[in-house]
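There's a structure below that I have some questions on.
Only a single protein chain was left out; the remaining protein chains are all shown in position.
Then we have chain A:
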Amino acid sequence: MFQLSVISDLIRVPPHLFHLPTEKAVLNEINIKYANKVIPKLGLFVSVWDLMEIQDGLLKPGDGATYVTVKFRGIIWKPFVGEVLTGWIKKNTPEGIKVTMEFFEDIFIPKSLLFENAIYSGDEDAWIWKPDDDTSLYLDENEKIYFRIEEEVFTDIKPKGPDNSMNVTEEKESDENKVPPYAIIASCQTEGMGCVSWWE
């Protein structure tokens, strides 16, 4: 679910943008700073919606740029608990299902929040739900599914220190296991959840 949030910030406008109208320069700078980034405790910032208030720029000694206090509204993606969303299965693991929404990928459905009679089949790399003894429904990779938001987890990502190691492969591995700043725990255990095609 998308929403509008009112945010105020001090934006630095570098001198090479002084030829632009203030609104345009500020808008650009906000988008550079926030677009596609997670704001802690808020959500994923998509883009500026509109500018509400621009105050006069301030100067700092030793810096050619102006600092402008701006109040603006941004489009934020932040689902609420209980919301039903659609996404695609990115990966099936014995621990649960990873879901992607193209622009947001850190969604996880742990096995405890899957259908009661669901089992993981390693051979087929799929979760199988058996609503009764005769039917088995498959949750394959790339299937479009409905899921319900259960919890959101924000992690404070600290900036990385200087990296002195020469080992490139090691760095790649840690990249894959890194904690996302914003993760979502979802569930898939009531009627209406699961593959979109099941319920049509």
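Of note:
Just so it is clear, a residue touches a chain if its C-beta (ideal position, glycine included) is under 8 Å from a C-beta of that chain, and two chains touch if they have at least 3 such contacts; residues count from 1.
Assume contacts and distances are computed from a predicted model.
Per the UniProt record, the absent chain's protein name among "Rad1/Rec1/Rad17", "Large ribosomal subunit protein bL35m", "Gaa1-domain-containing protein" or "DNA-directed RNA polymerase III subunit RPC9" is "DNA-directed RNA polymerase III subunit RPC9". Taking the complete complex into account, residues 1-9, 28, 31-32, 35-37, 39, 41-42, 46-47, 49, 71, 73, 75, 77-78, 80, 82-84, 86, 101-103, 124, 135-138, 140, 142-144, 146, 148, 190-193, 195, 197-200 of chain A touch the chain not shown.
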